[in-house]
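One chain of protein is taken out of this complex; the other chains stay put.
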Amino acid sequence: MVSIVSLQGVVALLGRFPALAGADLEVGESEIVLVQGPNGAGKSTLLRLCAGLLRIESGRAEVLGHDLVTDRAAVRRSVGLLGHDTALYDDLTVEENLRFWARASRIDDEAVPAALDRLGVADRLRDVAVRNLSAGQRRRTALAAVVVRRPRLWLLDEPHSGLDQGGRDLIDQVILDAASAGATVMLASHELDRTLDLATRHLTVAGGTITSDERGSREPGGHDAA
Amino acid sequence: MTNPPLDLPAHTGSRTSRVLGAAVLVGVATMILLGFFVAPEDDLMADSVRMIFVHVPSAILTYVAFSVTAVGSVMWLWKRSVWWDIVAHSSAEIGVVFCGLTLVTGSIWGRPTWNTYWEWGDVRLVTTLILFVMMIGYLAVRSMGGDESAVATRAAVVGVIAAINIPIINRSVEWWADRTLHQQSSITDGKLEDWTLFTMFLGIVVWGVFYTWAMTHRFRIAWLERELRDGDLDKAIAARRAEAAASGGAS
Partner (left out) sequence: MLRDAWLVAAKDLQIEWRSRVTFSQVVPFAGLVLVLFGFALDANRPVLLQATSGLFWVTIMFVSTLAVQRSTSIETTDGARRALLLAGIEPPAVFVGKSIAVAVQLLAVEIVLLAGVVVLYSADVEAWGLVFATCLVATVGIAAAGTLLGALVAGVRARETVLPILLLPVLAPVLIGATRAFDDALGSVAVDGWSWLGLLAGFGVINVVLGALSYGVLLEET
């Protein structure tokens, strides 16, 4: 099994507060990992750590074969993170934003319309400045910016929030397609009824550690299993 | 999450610091004696030359303190050394006082000779004025923003920027004075009598001891502040993990 994420006793600080206080985790390819837990437990921190955005205080961590202590820049380039913010420039249009982020990741411009189609961003919206979009449309655009990069590891923090029913179904399909194409998806979510069916693994985070790690109802790599 | 009470000392003194403090007092007393009663008047500047006993030591210690801050900044950026970060901060705080003293004494001293309170042609003084503003900027950056290590990094970068740009600033003021004002006039460049020179050097030593004394106390205060604020990392980790038990697995 190719190790996508490997954490051993990882302690990560936010200021002097140990947001992660000893996390252990092994995740392989094509997995869809649901991360749940109470507010403030460390779910978002875990995702940001895997994205290579945080320094490790102690422990060992490797993501996509890169050591998180010495080679964070390489990790960052290979993951796609969707946080609570959208990282979209308000004054630019949807299309301009996507093209910028695509080019920054060395992706061809041509992938942009396809990504926007996937996320159901209507044609008429593509020349609209982001500041004029609704929250749901912005969320879809932000997700399209992740889709267009086709990362090997997807880190999604509450991806369903702010979306309507159609949008939520769409995200689920995007996640499934990514996993069956070989990518690994880690998502933090409070929407258990929806995500439990989706996940191949189910982690519970509390007190900065992973307190439970169970197999989900879905088999990794396949489409519909169980 | 509350921290258990720490064993805090009642004050930051120690035998070393008391010796240093005593040395400063003795030194200052000696300087007053020599400065006012032994050192003679200057031919040109009369009694106002006695300003030199405060001005030159203050100027030298300003640049010593600033250099320490610069070194501390580099050490933080390079090795993430908390010790050096505190040293940099403390040195900047003490240095800014020396800097202000340099400017004020320089101005007062120059008044009788230049007939003005400020002489733009005094390159060193003008550069020191700009340095003063930069140090204020450094302290301003220190006092805002939350995350300790982010604050340290920001301040360290300011320190490095200041250290690299000060020589350029000095050179440009020098050229400016040479080519446009057509004079560089520094009040400190005259010839000095023996006792005056001696007292001035004594002043540099005494100021240096004072700096060390002040740094010791300031450093200790900052160190204790951090201890108080951060507590023990292991305890914090344990407390964090205990949250898991408290939430009892309920989701």
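Letters A and B mark the chains in the order given here, with residues in each chain numbered from 1 onward.
What we mean here is this: contacts are C-beta pairs under 8 Å (C-beta built on N, C-alpha and C of every residue); 3 or more make two chains touch, one makes a residue touch a chain.
If you're wondering where the values come from, they're calculated on a predicted model, not measured in any experiment.
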{"item": "Among the chains presented, those that the missing one touches", "value": "A, B"}
{"item": "Of B:Leu25, B:Val38, B:Ala140 or B:Leu197, the one touching the omitted chain in the full complex", "value": "B:Ala140"}
{"item": "Full-complex contact with the absent chain, from A:Val35, A:Ala61 or A:Leu88", "value": "A:Leu88"}
{"item": "Candidate in contact with the missing chain, chosen from B:Leu125, B:Val158 or B:Ala239", "value": "B:Val158"}
{"item": "Touch with the omitted chain, as defined above, among A:Arg16, A:Arg76 or A:Arg118", "value": "A:Arg76"}
{"item": "Residues from subunit A at the interface with the omitted partner, ascending", "value": "51-53, 72-73, 76-77, 79-81, 83-92, 96, 100-101, 103-106, 129"}
{"item": "Interface residues of subunit B (partner: the chain not displayed)", "value": "77, 130, 133-134, 136-137, 140-141, 144-145, 147, 149-150, 153-154, 157-158, 160-162, 164-165, 168-169, 171-173, 175-176, 179-180"}
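To be clear about the criterion, only the chains that are shown with their structure count from here on.
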{"item": "Separation of subunit A from subunit B, taking each centre as the mean of its C-alpha atoms, in whole Å", "value": "48"}
{"item": "Residues of subunit B defined as touching subunit A within the complex", "value": "146-149, 229-230, 233, 236-238, 240-247, 249-251"}
{"item": "Complex contacts: residues of subunit A adjacent to subunit B", "value": "11, 14-19, 21-22, 36-38, 41, 57, 192, 204, 206-209, 211-212"}
